[in-house]
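Up next is chain A:
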Amino acid sequence: MDSILTLLIFFPFIAGMFGFMIDQKSIRAYGISVAFIEFALSLVLWFGFDSQNPGFQFIEQFPLIPQYGISYFLGVDGISLFLVILSTFMTLIALIGLTIEKDVKNLIISILFLEMTMVGVFVSLDVIIFYVFWELSLVPMLYIIGAWGAKLRIYAAIKFFLYTFAGSLIMLVGILYMAYLYYQATGVWSFAIPDWQLLVVPFHIQLWLFAAFFIGFAIKVPMFPFHTWLPYAHGQAPTIGSVILAAVLLKMGTYGFVRFSLPMFPDASIYFITPIAVIAIIMVIYTAMIAYAQEDMKQVIAYSSISHMGIIIIGTFAMNAEGITGSIFLMLSHGIVSGALFMLVGNIYDRRHTKLMSEFGGLAKVMPKYATIFGIMLMASVGLPLTIGFVGEFLSLIGFYKVSPTMTFLAGTGIILGAVYMLSLYKKSFFGELTNEKNKNLKDLNKMELASLIPLVLLVAYLGIYPKPVLNPIDNSVKNMIELMEKKSITKEAKELIKKANSIEEAK
Partner candidate 1 sequence: MFEAIAFYLFAIVTVAMFLIVVFSKNALYAMSALAGGMIFIAAFFFMLDADFMGVVQIIVYGGAVMALYAFGMMFFDTTRDVKENIKDKRIIYTLGTLSFILIVVIMSAPFISDHIKALYPSLPGVGNPQMVGYVLFTKYLVPFEVAAVMLLVAMIAGIILVSKKMDQSITTMPEVDKKIEAEEFDIKDAK
Partner candidate 2 sequence: MLEPISVSIASLNLATLAPMLILISGGLIILCIDLIAKNLSKQLYVVLSILFLLLDLGAVLGYQGAVRGFFDVMLVDGISILSQAIILFASMLFIPLALTSKRFHEYTFPEYFALFLFMISGFQFMVSSDNLILIFIGLELGSLALYTLIAMHNRDRSFEAAIKYFTMGAMAAGFFVMGALILYALTGTVEIAKMIPVLEARNYDPIVAVLAAVSFLIAALGFKLSQVPFHTWTPDVYEGSSAALAGYMSVVPKIAGFVVAIRIFEFLIHANIVWVQYVLYTIVVITMTLSNIMALVQQDVKRMLAYSSISHAGFVMAAIVIGTTQANSALFLYWVLFLFTNLGAFAMLWVSRHKSKIWHDRFDHPYTKFSGMISIMPFGAVVMGLFMMSLAGVPPFSLFWGKLYLMGAAVNAGFIWLAIIMAINSAISIYYYLKLVVYMFLHDPIENEGTIYVKNASTALKTIIGFSTVVTIFAFLLINPLLEIITAYVKASGF
Partner candidate 3 sequence: MITLTHYMVLSGILFSIGMLGVIRRKNLLMLFFSTEIMLNAVNLGFVAVSKYIGDLSGQMFAFFIIAVAASEVAVGLGLLVLWYKRKQTIDLDSLQSMKG
């Protein structure tokens, strides 16, 4: 058990290496088995996790470059635990739903590599190790988008890579400076996140560092106006690429905010609440509008992802347990829901080789199961209560309401606009008369597709109704983090805001 995190990270990698020995025919079964074992491992992690303990667990640490304070340092807390499980789960699901035939071996091996990097990002407690996985995750994704994508795939892949890479390099400078500050303060080199979280950084430096980290994370999230790579990436990527991109890779950015920006630079985070909230609101409204204007189903969902990420950002910067817990939960739910939606679009694309809504209409008639599942996911996406989407969205908004009612209201329009574009998508594709001849003989979902989607449906319902087992550990860790933030914040405004954000106004 002690080395379970290492196992979690490197099992898919090693399995991927062995994958080269397996022939094209059986590689899919192999991939699914590996992903399943990995998922089982992550469940073992969950069962071994003490949800009452808000700190890091399953810690593994040994020095890698002691000269410079870099060590191999892993651990999970409530915040990262479920993101790890999400990664392994979505990989498994995506592999089950995989329908690509061309060069499938390379694809599956890339996916397994990607899984390594995703898990790695979430369990690293050393910033450099984090950064390594963070960057490394781009490579398999580049390959996946570029090799199996649509017409503009190369442009999309390069754009994705360059954009995120550029952002994270700026972040690297921030990381190095933070390490230097730590060294100055303590005389010891360290890149360990828990160490850094204890360091009190002077306010004006916080601002700069926050900005440096912000660029890295904002591009990954992606926040307006750094979001334009995403529609291309999603639009061109194969289904499995979109699923993993939306479900997990985007979460790295928001995870970064929670893991780095908030606890390390509490004052700066608070100082920047307003601009960031404004950006988030723009993300919510603006991309929701763009989503409405789309002609391609996948693009709708791609833009909707950005819109939802806006809510996550809002929740993260609520500075209270409600908002942050909510935003982390929303990361999970968005992962599942958008992943499912992308898979659904993939299913129809496999049948018709087009994603244009104008090509469809009345699909509910010929593909009732498909329409049902799509409908469920749609409702989860617009945040209907008792689906997974509601819990996080509600908590995020309620959390941020304490910070700014007006901005919460504006961000809340997302629930309206979300309904607008999603319903119009649904209407255009599933409702109406079945006019297109090509659609008249479409087959409904087959067993493999159902096998990949039904678990998601069940999760959507289960976690929507009973989110407690997930919320609880998250909440514990978040509360712990907020306490830390309050303790180490230096400006008066920040201290007050954290205090205020976390207290119910006493009824007079």
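The rule we apply is simple: a contact is a pair of C-beta atoms (placed from the backbone, for glycine too) under 8 Å apart; a residue touches a chain by one contact, two chains touch by 3 or more; residues count from 1.
Criterion applied: all candidates are chains of the complex that A comes from, given by their letters.
Note that the coordinates shown come from a computational prediction; the quantities given were computed from them, not determined experimentally.
When the candidates 1, 2 or 3 are screened for touch with chain A in this complex, the one that qualifies is 2. Residues 63-68, 103, 106, 128, 131-132, 135-136, 138-139, 142-143, 146-147, 153-154, 157-158, 161-162, 165-166, 169-170, 172-173, 176-177, 179-180, 183 of chain A are the ones touching candidate 2 in the complex.
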